[in-house]
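A protein chain is absent from this complex, but the other protein chains hold their places.
Let's look at chain A:
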């Protein structure tokens, strides 16, 4: 199998490094200048799974793909350092990039899958910047391939794939044909850290840059963002002296 892995669209850094995510003054979006961008955590898990499959000799080649501006190449380098063989950077910048959503990305992935003759597409279940959880599903639909989403276990059996999915209420075991699209959930594996020596070695691996137009994909968005607002400020709490006070206050607030 030659497997393609999406190392996601470049996404903002996570809150434990505590940048203050701020809404733009004109309410059209979130401030992204100066915010550190890195690989989507769920996509890291997808890359790790692809590399694991290659290490088990079940697939031939792992190709990492990222759609975005020049900085996306760094994300691809991280994937290469984790063990991917080569990278494809789909160059989308400026306004096009701001409007890039799951539909456009899945069209790009579908076109690349046909071009590269991929048998398997592995991606994260959702991106932590938009939380859409749509790209994998849309890609499968565009290619008319089976999909295994929210995968927490993947195993290959001949030309079929056994999957365990995390669903509300428990786990679902399914078997799907290849070629297929799989989206990774948190417990699929533990992604390896891209160490400095591996990053150095990854510099020798190739990254090819293409434009969406080269793939015949139109990236104009069908959506228009009307407004982005901050969540309401958290109200200060009140302290009460006794349980009776608490009940009185709750009744006043109409909650009891």
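Annotations
Keep this in mind: a residue touches a chain if its C-beta (ideal position, glycine included) is under 8 Å from a C-beta of that chain, and two chains touch if they have at least 3 such contacts; residues count from 1.
What we mean here is this: contacts and distances are computed from a predicted model.
Within the choices "Checkpoint protein", "Centromere protein L", "LYR motif containing 5b" or "tRNA-splicing endonuclease subunit Sen2", the name that UniProt assigns to the complex's undisplayed chain is "LYR motif containing 5b". Only one residue from A:34, A:170 or A:197 touches the chain missing from this view: A:197. The set of chain A residues touching the chain not shown comprises 14-17, 41-42, 128, 186, 190-191, 193, 195-197.
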